[in-house]
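Below is a structure I'd like to ask you about.
Removed: one protein chain of the complex. Kept in place: all other protein chains.
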Amino acid sequence: MPQPPAATTSLRSLARQTWLLARNDLRQEMRDFELVATAGFFTLVVLVMFGLSFSTLGRYAQPMAVPGILWLAVAFVGSLTLTRIFDREREADTLRALLAAPVHRLAIYLAKAGVTLAVLLGCCAILVPGLVLMFDAAAPFAERPLATFSLVFLGCAAYATIGTLFAAGLSTSGGKNVLLSVILYPLTSPALMFALVSTRTLLDGHPGFEGYLSQLVALDILQLVVSAWLFESVLVGTAGGSSRRKRSAGRRT
Amino acid sequence: MSGEAGQGGAITPLALHGVGKRFGRLAVLRAVDLEVVAGEIVGLVGANGSGKTTLLSIVAGLLPQSEGERCFGGRPSPTVEMEHRRRLAFVTHTTQLYGGLTARENLKLFAELRCAADAPWIDGGPLLERLGLSHAADRMVGTFSRGMMQRLALARALAGRPELLLLDEPFTSLDRPGRRLLAEVLAEERARGLAVLLSSHDTDAIIEVTDRVVLLEGGRLIDAAALESDDPERLRYRAAVQGLGLFSARSPGPSASSTAAVSA
Partner (left out) sequence: MGRTLPLVLFAFGAGTFPYCVQRVFFSTPMERQMGTVQKIFYFHVPLAWIMMLMGVVCGIAAAIQLRRQSSRAEATAIAAAEIVLVAGLGVLITGPIWGHATWGKAWTWDARQVSTGLLWLIFAAYVLVRHYGAAGSERLAAALAIFGAIDVPIIYYAVKIWKTTHPDNNVVGTLPPEMWATLWPCLAALLAMSLGLMLTRIRQEVAEISLDEGWVRIDDVVRSMTAKDDGKDADKDDGKDADKDASKDEE
């Protein structure tokens, strides 16, 4: 597809297919709200557990603890969400149907990452106000809603970009779900750390907040590009190496 | 549909040359040569674990082969690109339908994914009716029986008007009328020029629908017509295949000339 018109049409069809797939997931979700209900409830439980564990922290310790609580909760909820999103595909093996259909693999990745991000943001809609209620130190979240939203959005996106790649890979390889946690927690640690740093600067009213946020944007883009690049090779793989092909060609003649 | 295949005039939707697949020391497929030409229904028989599903998955591009070459429309295709996926459809024995959508929505989703942005998608209604599902068109697929799902999966595959249809164990959960319906539908589509590769371990059922049969055993395609053995199951294959008089890895069928053109 070297000509620009072909490229634009394929870009358009990519966007369209992404939208169709995301809409399909959302539509199924709207029917039973299974994912939103379970993930939302889980968020609440995690929030209460953290609240119980850290409610006695003094006012100097709180600003240190709140970022950790926020992003650890996101990590917990994220692994649950990713497992569930791909369970839906795994139950009837529908991901394979999508892979065999004339669908851009990138569209599958983007749609799934988008839905994961949406669910995580929904959970953060519980998490962030909950933290504001529970901890005085979390008040800046309420005072700077726009900054908070961009922070939460970028942090969740960093989580979703990596998580979607590996959850999808595991669901087609018939791998065990345990492995998802094994992979996800170490691999998302850079995202977690950047989110932590940015959150703490937000809570401290540190002037460097925007700078850290833009670093988070850079991390998001890097992870998105690498994951999108790897997605097809991880899910489908490429055919045999050249040496093997040569050998079999020799045998045929 | 055959119009867009277009490269060499003669259409060989699928040709495999020396395709092999290994998982570690397990050679699931060994040097499989197979051609399927337009308007031909080829049956792939073999015992459980003989490599039928693996072969179909490789053709559909869901598994990379370890060796050998896969050609679509006469040209080697190391990866199954969009354009190829547009021309083939794969119905597996796990029916791969969204249980949380209705039959019509399932069809519509894949039809929309297939279509260009502004082209109208093909309405699934007539197809559902043809496959006897119109009464259940707006029911959740999760409530379907396996046979119904199988028929819906077939409808979804046909909705894309493929040139090559891959069916993995299509008879497994179909009742007698269902099988007859499948045979009829396949015959109609063949008349349209569809090439079909279908797998089954059910020799009787496969005889009803196919033009020729290839036997996959231990990962190889075997000349089933010349089998000599004491194994009753293999004798049954032989009887069935000889009854058809149809075995050959290279098609002697109606479009033999086009096959020759490609393999030359």
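By written order: A and B. Residues from 1 in each chain.
Just so we're on the same page, a contact is a pair of C-beta atoms (placed from the backbone, for glycine too) under 8 Å apart; a residue touches a chain by one contact, two chains touch by 3 or more.
Nothing here was measured: the structure is a model prediction, and the numbers come from that model.
From the options B:Pro13, B:Gly43 or B:Pro64, the residue with contact to the unseen chain in the full assembly is B:Pro64. Screening A:Val152, A:Leu165, A:Leu202 or A:Leu224 against the full complex identifies A:Leu165 as the residue touching the chain left out. On the side of chain B, touch with the chain left out of the figure occurs at residues 18, 22-28, 30-31, 49-51, 53-54, 64, 217-220, 222-223, 226, 228-229, 231.
Panel shows chain A; residues 162, 165-166, 169-170, 172-176, 178-179, 182-183, 185-187, 189-190, 193-194, 196-197, 212, 219, 222, 226, 230, 233-235, 237-242, 251 of it touch the chain omitted from the view.
Throughout what follows, only the chains that are shown with their structure count from here on.
Centre-to-centre separation between chain A and chain B, using Cα means, comes to 36 Å.
Put simply, chain B touches chain A in their complex at residues 17-18, 20, 31, 60-70, 78-79, 82-83, 85-86, 88-90, 92, 94-101, 105, 109-110, 112-114, 116-117, 160. Partner chain B is touched in their complex by these residues of chain A: 9, 12-13, 16-17, 20-21, 24, 27-28, 31-32, 88, 91-94, 96-104, 236-240, 244-245, 247-249, 251-252.
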